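What follows is one structure encoded as structure tokens, with my remarks underneath.
With one protein chain withheld, the remaining protein chains of the complex are depicted in position.
So, subunit A:
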Amino acid sequence: MAKYRVVHYINQFFAGIGGEEKAGHRPEVREKIVGPGLALNAGFKGEAEIVATVVCGDSYFNENLEEAKKEILGMVKKYNPDLFVAGPAFNAGRYGVACGTIADAVQSELGIPSISGMYIENPGADMFKSKTYIISTRDSAAGMRDAVAKLVPLALKLVKKEPIGSPEEEGYLERGIRKNYFAEQRGSERAVDMLINKLKGEEFTTEYPMPNFDRVEPNSAIKVLNEATIALVTSGGIVPKGNPDHIEASSASKYGKYDIEGIEDLTEDTFETAHGGYDPVYANKDADRVLPVDVLRDLEKEGKIGKLHRYYYATVGNGTSVANAKSYAAEFSKELKQDGVDAVILTST
């Protein structure tokens, strides 16, 4: 059976070119095994083989990101590998960022399975662990043996498209993908055990480590309100009667854009809510309670605002993932900007 072809990426230091003073080294490719590649290649035990090594200085890569990425992608592509390995970078920060960037690019742009290795506190780890598999390593090259022992089996699984086990089983940094499983004990029993351990000051493992919570700073205030175009956006699910876009009652997979030109007031006959997360009776009776078109028309007439934007955007916030909500807003915010909207009133429920 033919051996799997591997391209290996390392920095100037691990290639033996030099330290910080040589960090501006431009990308080059060597058709041989270099530095840490020896241990890696030995680890493959003949199942795979390093056919080329790409070497690039950390400063050059990070200061010429797009260019370096393009250059290196071209080099990798030429060798048509089955697998791309970057690093391991251990605790070297810029090297870690370079490894993560290039492994992610090779994977997403060339479709070649990629893997790297880093110490958990390497800034590159946090940036790229959700995008590419990163083996958890020690903080220095002294951990090379350990790293290879974990990296090789996972790399081969990726190449063979075999199922990947949990971070504990495979030794990679958790990628933040949540998957259900049936535990041995029911949840309440796990909670009681966890509390007893916490009370005793003994170790316990939370089942959901708290994320870094995303807080949005408000924009600066509108200076001239009576000339401003104001748009309405809601996660309260207000849609034209009949829910023409079939926005889901929960876990919305889309948002709607609706024309309210000439509409002075939302009535029971014309609008309703698609939201399944609150008592819909009052919103269905008068959708202005969630999307205040009537009040904004008044303000328009009184000259307090310039005008109400012709379209409003709506989705259902109920159970909708943060990632989806973010992507909807990113999309329609562009339209709002293009349409010259100065401010948005965002209503929830």
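The criterion applied here is as follows: a residue touches a chain if its C-beta (ideal position, glycine included) is under 8 Å from a C-beta of that chain, and two chains touch if they have at least 3 such contacts; residues count from 1.
The definition used in the following text is that contacts and distances are computed from a predicted model.
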Undisplayed chain, where the name is taken from the UniProt record, one of "ATP synthase subunit delta", "Protease HtpX homolog", "Glycine/sarcosine/betaine reductase component B subunit" or "ABC transporter permease": "Glycine/sarcosine/betaine reductase component B subunit"
Option touching the unshown chain, where A:D279, A:D298 or A:E335 are the choices: A:D279
Which of A:K198, A:K257, A:K304 or A:K334 contacts the chain that the document leaves out: A:K198
Touching residue (missing chain; options A:S108, A:S166, A:N226 or A:T270): A:S166
Those residues of subunit A which, in the complete complex, touch the missing chain: 130, 164, 166-167, 174-192, 194-196, 198-199, 204, 206-211, 213-214, 246, 248-251, 253, 272, 276-281, 284, 317-324, 349
